[in-house]
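Omission of a single protein chain aside, the complex is shown with its protein chains in their original locations.
After this line comes chain A, so read on.
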Amino acid sequence: MTDLRQTADPTLSPALRVEALESLLLERGLVDSATVETFIRTYETAVGPMNGAKVVAKAWSDPEYRQWLLEDGTAAIASLGFKGPQGEHMVVLENSPTVHNVVVCTLCSCYPWPVLGLPPSWYKDPAYRSRVVKEPRAVLAEWGTELGPDVELRVYDSSSEVRYLVLPERPPGTESMSEEELAALVTRDAMVGVRKVAAP
């Protein structure tokens, strides 16, 4: 196994080091620029929390879909066209007035890419990864989420290849809204469970 001292000097800028790495692989034909661009474009534009928001809005609007989503998250999510790496086995956790779920990956930053895209900074932050398993109420409160003393708080640590999506509570005052209007209310942080979806 490689000794860390053999890797490039970390005081050289990462931009320079990645350019060096890319040029070494390109000149030997081990990677091609088109594939690099496709990877980047896919995660910049096609994959992101707007996908998960569609799943949540449909579950709020369609009781049969909601049931399916909770029983077989992978299949119900794939039926909307969302599948791929880091989403091979999806489990959906339903928040309710009595149970609140929140998701973390303490060991790295595992995250359900097909429905939420790449993880945001706060999800990858050492403070979130270290604290939320031990003091989840304090973490949620620091981000403005107060839970009543009777609410059961469940933290999920994504330690296997299972990926979790939180189904937030539907906010009041949204009874007449369409699926599209509902999807616009659903935020990434609510689908991880650190906040609730705010009423419009």
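Here, a residue touches a chain if its C-beta (ideal position, glycine included) is under 8 Å from a C-beta of that chain, and two chains touch if they have at least 3 such contacts; residues count from 1.
Everything that follows uses one rule, which is that contacts and distances are computed from a predicted model.
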| item | value |
| --- | --- |
| The complex's invisible chain, by UniProt name, from "ABC transporter permease", "ATP-binding cassette domain-containing protein", "Nitrile hydratase subunit beta" or "Lactate utilization protein" | "Nitrile hydratase subunit beta" |
| Interface residues of chain A (partner: the chain not displayed) | 1-2, 4, 6-10, 12-25, 28, 30-31, 35-37, 39-40, 43-44, 48, 88-89, 91, 104, 106-109, 117-118, 120-122, 124-131, 133-139, 142-143, 152-162, 187-189, 194-195 |
